[in-house]
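Removed from the display is one protein chain of the complex; every other protein chain stays in position.
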Amino acid sequence: MAEASPILSLKSVRKMFGAHAAVDSIDLDIAEGEFFTIVGPSGSGKTTMLRMLAGMDTPTSGDILLRGERINDLPANKRPTCMVFQSLALFPHRTVGQNIEFPLKIRGEVPESRKARALQLMDLLRLPQSYYAKNVLKCSGGERQRVALARALAYDPQILFFDEPLSAIDYKLRKTLEKELKDIHRETKKTFVYITHSLEEAMVMSDRIGVMRAGKLVQVGTPHQIYSAPNTRFVSEFVGDVNVLPVSLDTDGRLHSRLTGARLKPPPVPEGFSEGHLVIRPEFLRFLAKAADADNAVSGRLYNEYVLGSRIQYQVRVGEGVFAVEKLRQQAFTGKLDDDVIIGWDAKDAILVTD
Amino acid sequence: METRGQRFRHSLVTVWTLAVLVFLYLPTICITLASLTASRYFQFPINKWGLDWWQKTFSSIEIRQLLSTSITIALCVTAIAVTIAFFGALAFARYEWKGRSIYQKLILLPIFFPQSVLGLALLLWFNTLGFSLSWQTAVFAHLVWIIPVVTLVISIQVYSFDPALEEAAFDLGATRWQVLKEVTLPVLFPGLFSGALFAFLLSWGNFPLSLFTTGADTTVPEYLYAKMVAGYTPGVPVLGTVSTVGAAILLIGGYGAILAMRRAKAVE
Partner (left out) sequence: MRLSQGGKSAIPVVLFLIVGFAAPLLAVIWFSFMPPRSFSFGGAPTLENYATIFQGTNYISFLWSLSLAVTAVALLALVCYPVAYGLVRVFGKWAMLLTLLFTIPLFVSENIRLYGWVLFLIKNGVLLGTLKSMFGLQLESILFSLPAIILGMVYVYLPFMLFPMTLGISMVPNETRDAAFDLGASRWQVFKEVELPLSMPGVVIGFLLTFVLAIGAIAEAKVLGGQRVIPITHDIEIAFTYSQNWPLGAALSVLLMLVVGVLVLLALRRFDLDTFLGRR
């Protein structure tokens, strides 16, 4: 995907704050028209990275290439890229229309063409035309979001950056806006680079995701790859609930779990693996009638259950450990709390990670 | 942002700021120099240095009287202003009430008012009421200007006060008085302290209000003014230096105390 000719390339980009590397030797290619999301917890360096890409910070070392041209020292106002900020940074002293027209005004366009373009963008973002003269401060959260995006699009950037713009919005509206954003991406065919701390949000929208931790990119891949084949415990734990068992590889090729004492049949073992974690997503765990019904089984006690909308999650206590098991509502488990249960999974549904 | 241009701009701003600081402290330096001369009249460069005038000034009974008048006024103003302004600040920033927006603007009026005119207006007012002028009327006059200032200073702290703290204390069974003593006052203390500092120093340095309202009593700024206009002695720069250094010590010491309090709290 990124092989053809990347619109944006990072070559061992590093940013130091004193002795601390906020962004540490990152290599990355982003393809034309891609929706690329960088995910990481706060402090992982993702905002610093985005600020360098947008031209508001310069890397300490390494190169940033836009269509093959080095843009390290090109300031933000000269870069053909544009950012939607976390706070949105709408100009509070301007109307919706004036906000959207700002980059056009800066460019010296005449008022008539500015207005025409602004109204066109408002249409695209489903903002009523009557909002043209509305004070931005009087707009709702979702409307402001659209104004900010319209303003960035008015700049006609080659790449649009997003700095967690949805983080302050309530759940329901966020879900709607995530989909809207993906639609806008499809509509405009521009390259979107998005950062967020929510892998869930990233999954919904992105073509590819890069997971960041302590200034480094830990894994880059499609949402599917990130979900089903995380390369570290860190990545696996980043989305939803997950069962992580510390395990070591025995000489006979089986895994030994210290927590439950069980000996388990492993998924394909990476070369050189001796100790690490076994990762099993809750939906791959099943309640068993007898231990032989799955490759691996442990017995425990049903401690509690949580209704998560379309799914139900069960907490099963096994020795010192706790397992989360998820079922679709239609396939809800019929056991009662404090029942003794056997849970199990097939070897192929688990993943072994070293870190 | 553009780093080179920015660095250049930043050094310009720094140089300019330092120049303004020098401008601000130049007269103070001159005053201090003048206080260190041994001769009767000021001439620069100074040919005879000495602390004679410091000694003379401090042994003068008249000057002790001045200092005591100024300090008495400033202390009275501080006590009254902080008490009234504390409630004033609660009304300004803590509570939502009907007249608040008008009240907030009314409070500003005495600050946005020429002080010399205010002094004369008060002179006329005291005269009308038949009060004879003394340091007590000066306290009243200072308060007219200082209470609004202190109200604003304390308000800034009150804005960052979370009303839920008081509600939580009520909810936990505290009485109105206990809430004030255990929650509101301790949390707002830094603001009250700054307010007291402002009240004291503004009263200590005030001239235009004192001029028309002290009657027979004289404050340090009044004395200095009288001597400047007629009858310069090197006692003028001596007192001036004392005033300046005193204010600086009080202010730096005060802010040091606030910082220390904050740090102590952070350590707990």
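Structural remarks
Every chain is named by a letter (A and B) in the order it is written, and numbering of its residues begins at 1.
Here is the rule we use: contacts are C-beta pairs under 8 Å (C-beta built on N, C-alpha and C of every residue); 3 or more make two chains touch, one makes a residue touch a chain.
Everything numeric in this text was worked out from a predicted model, so none of it was measured.
Of the listed residues B:L51, B:L124 or B:L172, the one in contact with the hidden chain in the full complex is B:L124. Per the touch definition above, the residue from B:I107, B:A138 or B:A196 contacting the chain not shown is B:I107.
Residue positions on chain A in contact with the hidden chain: 54-56, 75-78, 81-83, 85-87, 89-93, 102-103, 106-107, 151-152, 155, in rising order.
Touch with the hidden chain on the side of chain B covers residues 1-2, 5, 9-10, 12-14, 16-17, 20-21, 23-31, 33-34, 42-45, 83-85, 87-88, 90-100, 103-118, 120-125, 127-128, 140-141, 143-144, 147-148, 151-152, 155-156, 159-160, 201-202, 204-208, 212, 220-221, 224-225, 228-229, 236-237, 239-240, 243-244, 247-248, 250-252, 255.
Criterion: only the chains that are shown with their structure count from here on.
Chain A and chain B, compared by their mean Cα positions, are separated by 54 Å.
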